[in-house]
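Left out: one protein chain. Kept in place: all the others.
For chain A:
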Amino acid sequence: MPWRLMRFALSREHPEGRMFRTYADLKDSYDVVIIGAGGHGLAAAYYLARDHGITNVCVLEKGYIGGGNTGRNTTIVRSNYITPEGVRFYDASIKLWEDLSEDFDLNLFYSRRGHYTLAHTDSALRTMRWRAEVNKHYGVESELVGPEFIQRELPMMDMSCGGHAPVLGALYHAPGAIARHDAVAWGYGRGADRRGVEIHQKTEVTGISVNSGKVHGVQTSRGFIHTEKILCAVAGSTPRLLSMVDLQSPIYIHPLQAMVSEPTKPWLNPIIVSGSLHVYISQSARGELVLGASLDPYELHSTRSTLDFTEGLSAHILELFPFLSHVKIVRQWAGMADMTPDFAPIMGKTPVEGFYLDAGWGTWGFKATPVAGKTMAHTVASDSIHPLITKFSLERFRSYALTGEKSAASVGH
């Protein structure tokens, strides 16, 4: 480290500012209470303050900011979904992502890499073609590419996968990107804080008070707060929060695990996903390989990780990249994914007046952080559902109007 930089680091004159303030006490009441300081809750707070001038807001977090799925995900950002409502929504998110570092004046390491979803079977190829056409129709850059193209771009990949699952083609999505997840929470947190929003860590919501169908306040581990508007953005804890207001939902919780390898020199630019092998891989700015797979097979409200997962994932990654056999795994972890039957989120208003929901983010919600914050802020501020999220209402499970995102969301996240 250059001496000059060292001196700067030790200087009392230029201390690095805190990302957000801490408050000794909660106020008696707020215009809006946001439960959960993950990316989604903080983004909603940011846009409420910045775009709607609503700043008498607090964000309550039972742990620390970004300590939920926001800080546990594998940070893939893409918009190559299969339903029109999904493609439009995630594409709006990508447009926000592209300016976010500048908005925050904070480097999010947002890195556009290109994203391949490999097809090893005819039926997978058909789904890729379908997705490419829907994407192009909505102006999203996606195309079906053949084995020659893939081999040229990824010479280090074994195109035959050890001879038993040859790659027949891929959906190539140029805007596919990765970002630094913690920085996203910090950037939104700092931006909201600077505009007057209070962030309270280590403050758990333990009950919600509803009077004749309307939100009246929240009970927390640090006392009661009056409010008429609550935004619930708690991902893996959603069923528990919904039970506090007596709402039913189809959300079920399964763990999703991931792991990273020791750092290697940069050799893998794009993000690679294989639905058939149930794996995906990318290389972070630090050189670590970030590796993931599909959801754990049964319900569990825990962030434990398992050896079965590491073994299975490693075996499949070696089919694609046999030369990685000497690379060591250095960390593994899990998050609790709030899954929905149609692999789309549940957002907007609920039958309880003043109780707004941002949930059902399962394994795919990191990329939606900016657009979810923006559309939920609009919905809370105006009490009217933002046009981009009307198809994602809780009501769809009463009116049998599900979306069909599974083929585009199940492994690729």
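By our rule, a contact is a pair of C-beta atoms (placed from the backbone, for glycine too) under 8 Å apart; a residue touches a chain by one contact, two chains touch by 3 or more; residues count from 1.
Everything that follows uses one rule, which is that contacts and distances are computed from a predicted model.
> Suppose you had to identify the omitted chain by its UniProt name; would it be "Sarcosine oxidase subunit delta", "Iron-sulfur cluster-binding protein", "Nitrite reductase small subunit NirD" or "Isovaleryl-CoA dehydrogenase"?
So the chain that does not appear here would be "Sarcosine oxidase subunit delta", according to UniProt.
> With the missing chain put back, one of A:Ser160, A:Gln248, A:Asn269 or A:Ser382 would touch it. Which one?
Within the whole complex, the residue contacting the unshown chain is A:Gln248.
> Tell me which residue among A:Gly71, A:Gly187, A:Pro239 or A:Pro370 touches the hidden chain in the full complex.
A:Pro239
> Just to verify: which one of A:Pro341, A:Pro387 or A:Gly404 makes contact with the chain not shown?
The single option touching the absent chain is A:Pro341.
> Check the options A:Asp28, A:Asp51, A:Asp308 or A:Asp383 and report the residue that touches the missing chain.
Touching the chain that is not displayed is residue A:Asp308.
> For chain A, which residues lie in contact with the unshown chain of the complex?
Counting over the whole complex, chain A touches the hidden chain at residues 238-240, 242-243, 248-253, 297-302, 304, 306-308, 338, 341, 397-400.
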